[in-house]
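A protein chain is absent from this complex, but the other protein chains hold their places.
Moving on to subunit A:
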Amino acid sequence: MFRNQYDTDVVTWSPQGRIHQVEYAMEAVKQGSTAVALKSNTHVVLATLNRADSELTSSLQKIFKVDDHLGIAASGLISDGRSLCKFMRSECLNHRYVYESAMPVTRLVREVADNAQVCTQRSWKRPYGVGLLVAGHDKSGPRLFYCCPSGNYYEYLAHAIGGRSQAARTYLERKHEEYPDASLDGLIGHALQALSASLAEGELTATSCNIAYVGRDQDFKELDEASLQPYIQALRDAEGGDGGGGADGAAPMES
């Protein structure tokens, strides 16, 4: 980004009609590691990439369960993500207390976005530096949203955020027609394909990524390393099968 006299706070417009601080916040999302999400007619899958800085550390947790019917994947400033996650958990819990039912995903996403918007209009605040992929299942079916630091939110069939996510998005766009009717295994396969497309170097392993899903009659669940391994193996097999391109390995577990 380029320094200029209109970017010192969030309440100053540039003559071009831009709020630079908000745009910087959206850039912060791209500093994070890749997070991928896609949905079928029954399920939503979240996938994130782990980037351990040292062999002696664990990697940051980027997938959070918010409620039985809902979870998020964060990219960017994960500490901001945790704060938003706490907010979302509190909202869902209170909805369950008052109405004894799961909070509609649209309503929760709107509350989060309203929160983010306030930070774009107050001189003493800073916008969130985190992008959230919100995956949930409610009365209206599976829903997938992207919450942006600008206070905008978008509904997606499939989306990827974070560093090098363009490659993942390219994969997702190429295959999107298969998602609505895909099985859960198929969706996970697609998510891993998209994730591996965004890898800078090396191969995807069960330790270098995380998968979580939610769907009809399926509470939000994050896969542990052992249960992730077969999917990774299927991805390898598919890549080996068609010369490493991975393009035809759309649903490796369905065979």
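Everything that follows uses one rule, which is that a residue touches a chain if its C-beta (ideal position, glycine included) is under 8 Å from a C-beta of that chain, and two chains touch if they have at least 3 such contacts; residues count from 1.
Basically, contacts and distances are computed from a predicted model.
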**Prompt:** Per UniProt, what's the omitted chain called: "Proteasome subunit beta", "Enhancer of polycomb-like protein", "Late endosomal/lysosomal adaptor and MAPK and MTOR activator 5" or "Nitrogen permease regulator 3"?
**Reply:** "Proteasome subunit beta"
**Prompt:** Which of these touches the unseen chain: A:Glu111, A:Glu178 or A:Asp219?
**Reply:** A:Glu111
**Item:** Option touching the unshown chain, where A:Ser83, A:Ser183 or A:Gln218 are the choices
**Value:** A:Ser83
**Item:** Touch list for subunit A against the chain that is not drawn
**Value:** 83, 86-87, 90-91, 93-95, 97-101, 104, 106-107, 110-111, 114-115, 117-118, 139-140
